[in-house]
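Can you keep this structure in mind? I'll have questions shortly.
Here the complex is missing one protein chain, while the rest keep their positions.
Chain naming follows the written order as A and B, and within any one chain the residues start at number 1.
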Amino acid sequence: MPDIALTGPRGPKPKKRFSRANIFLYGTLIMVSMYYLLPLYVMIVTSLKGMPEIRLGNVFGPPLEVTFEPWVKAWSEACTGLDCTGLSKGFWNSVQILIPSVTLSIAIASLNGYALSHWKFKGSEVFFTILILGAFIPYQTMLYPIVIMLREIGLMGDLWGLVLVHTVFGMPILTLLFRNYFASIPEELFKAARVDGAGFWRIYFQIMLPMALPIFVVAIILQVTGIWNDFLFGVIYTKPATYPMTVQLNNIVNSVQGIKEYNVNMAATLLTGLVPLVIYFASGKLFVRGIAAGAVKG
Amino acid sequence: MAVVEDGTLNSAKGAKRPIRLFRNPMAKIASIPMILTAMVVFVGGTVWTIVHSFTGSRLLPKLNWVGFDQYERLWDTPRWLISISNLALYGICSLILTLTIGFILAALLDRKIRFESAFRTIFLYPFALSFVVTGLAWQWILNPDFGLQSLVQGWGWESFQFDPLNNPDIVMFGLLIAGIWQGSGLIMCIMLAGLRGIDEDIWKAARVDGIGTVKTYVRIIIPMMRPVFITSLVLIASGIIKLYDLVVAQTNGGPGISSEVPAKYVINYMFQAQNLGQGFAASTMMLCSVIIILIPWAYLEFGGRKNA
Partner (left out) sequence: MKLTTKLLAATAIVSASAASAVELEVTHWWTSGGEAAAVAKFAEAWNAAGNTWVDGAIAGSGGTARPIIISRILGGDPMGATQLNHGRQAEELIEAGMMLDLTDVAEAGGWADIVNPSSLLDSCTLDGRIYCVPVNIHSAQWLWLSHEAYEKAGQPVPSDWNEFVASAPALTEAGIVPLAMGQQGWQQNLAFGAITIAVAGTDAWREVTLNKNADVARGPEYTAVFEAVADARELARESNVQDWNQATNMVITGMAGAQLMGDWAQGEFSVAGQVEGEDYSCLPGLGLNEILDTGGDAFYFPANDDPEITAAQKELAALLISPEVQVSFNLAKGSLPVRGDIDMAAANGCMQKGLGILADGGVLPSGDQALSADTQTQIEDLMAEFWSGDMPAADAQARYADLIAAAD
């Protein structure tokens, strides 16, 4: 994986500001930008329209009369069966899943990475290779065995069961991330600490952790977006009371009573995408590094 | 990707310690979660699934051996064959289009333009969104009565027909539009990083030699970016196999079974049809296809390195 620290452009310099090539260049970029921005725009305008306006049929027109009713409905009133609490329950479930999953997976993976970089033992590389290969195994192959494992430890359907699943499937990429980062920390530093009599844990907490702050941020971004956006594990390893937001979203959108309320659906969709979007816009370049690393996970 | 093998790791090698098992015990304790994950979940789970794919397990896993029956039935099932060919079509198109779009966008952004970071933000933001969100958004835009089709018809082109989500022949392209929208920004970023890693002297030399811009990209830059392309290829390919959420949210396999994919077949047969053996056989086939993709890559990546 190339380092995504984006330095200055390397391409040939365009000659004049208003050359034909320049107009073509910016024209293309603006056209392409429209393709990327279109869905976001359509989701926002649809979510602000009332149903009568939607039935008129212009998806792309701005709302004639702005209403926040769909947002309120999506958040707190939309129904799945008798349960009309909207997405809010799914949101809090997702938060409850997210916080322990992110904490646990990063804590474990950073320790693993640290052990693998400075405290290698016989067989550690073998386990590591298996772990990395595991990232490529289709999840479908492991879905059912995990049902059995969760049942054996009594966590099936529990939020903690899902936390465990996220920790397990986040481990390959996070371990890789931390291992490479810790390996880049100068050997001398580590040896000096050893000479001073510092052990495994002291070196980890006093030397490695403070130096690893940037990689922790990357790992957090990676895990938060990945876990928030998960659907497959959420739908299989939880029950209705503990459904994460993505599953709840799919339920609300596909639980039609009479006519499809497209405006509520779009508001719900936007609400679900809000958390990763905020993280994306707030974290800037760090996000790029995070997802580039995480893309291995798929 | 390529980081797997870089980073020289020679830390605790020099020191001598008497008993192997008790050498740095803390590191071993700290590695227990990793070892459990690798051995129990990844290896154990996979082996368990493969073993049970040779049984007639229905609702509950049982060890009643049926040989290759599940596989014979699998390859005789039209829905599986459609799933495979859908995935192949989606995979090839997505691979080519994502690489092309990613590279072209990266090259455009690399031309010392203004507002580079604004454009980059726009191209990449879909990647922050889940496939469920992506699928629902595009389902709405491609809705024939309200979306793109009715817009173009409203412009006066009455006979315009673009209804991929209700037309079995082109439904995979409806998914493709959404999938590329979601994933191409990432490849653009990786490509951009690759371009930034190329020495500026190359451009200077090319200019001195009078080689045109496009030609420089095709003849010089792209061959130099081979590792970046391979990384992107593996990223896209491993994502394609897992294609599931997008299909469930956008088309749910329809119309009919024309947009079914293998991952969905596995889950449907495992849980809905209550035929675990069939689901296990299908997931084992998915595993095989991943191995088929991984082996050449590993060969290129690691085998090639030794000769270099």
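FYI, contacts are C-beta pairs under 8 Å (C-beta built on N, C-alpha and C of every residue); 3 or more make two chains touch, one makes a residue touch a chain.
All values derive from a computational prediction rather than experimental measurement.
Across the entire complex, the residue among B:184, B:216 or B:278 in touch with the chain not shown is B:278. Touching the missing chain, out of A:202, A:239 or A:285, is residue A:239. The omitted chain makes contact with just one of the residues A:122, A:151, A:202 or A:285: A:151.
Counting the whole complex, the residues of subunit B in touch with the unshown chain are 58-60, 77-79, 82, 144, 166, 168, 252-258, 267-275, 278. Of the residues in subunit A, those that touch the hidden partner chain are 77, 79-84, 147, 150-151, 154, 156-158, 235-236, 239-241, 250-252, 254-260.
Rule of thumb we're sticking to: only the chains that are shown with their structure count from here on.
With each centre defined as the average position of its C-alpha atoms, the distance from subunit A to subunit B rounds to 16 Å. Those residues of subunit A whose C-beta lies close enough to touch subunit B in the complex are 1-14, 25-26, 28-29, 32-33, 35-40, 42-43, 46, 54, 57-60, 108, 111-112, 114-122, 124, 127-128, 130-134, 136-146, 148-149, 167-168, 171, 175-176, 179-180, 183-184, 187, 190, 199-201, 225, 228-232, 236, 246, 249-250, 253, 262, 265-266, 269, 272-273, 276-277, 279-281, 287-288, 291-292, 295-296, 298.
Listed in rising order, the residues of subunit B touching subunit A in the complex are 1-4, 6-13, 20, 23-24, 26-28, 30-31, 33-35, 37-46, 48-50, 52, 61, 105, 107-113, 116, 119, 121-134, 136-138, 140-141, 143, 145-148, 150-151, 154, 181, 185-186, 189-190, 192-200, 203, 207, 213, 216, 227-228, 231, 235, 238-239, 241-242, 244-245, 248-249, 263, 266-267, 270-271, 276, 279-280, 282-284, 286-287, 290, 294.
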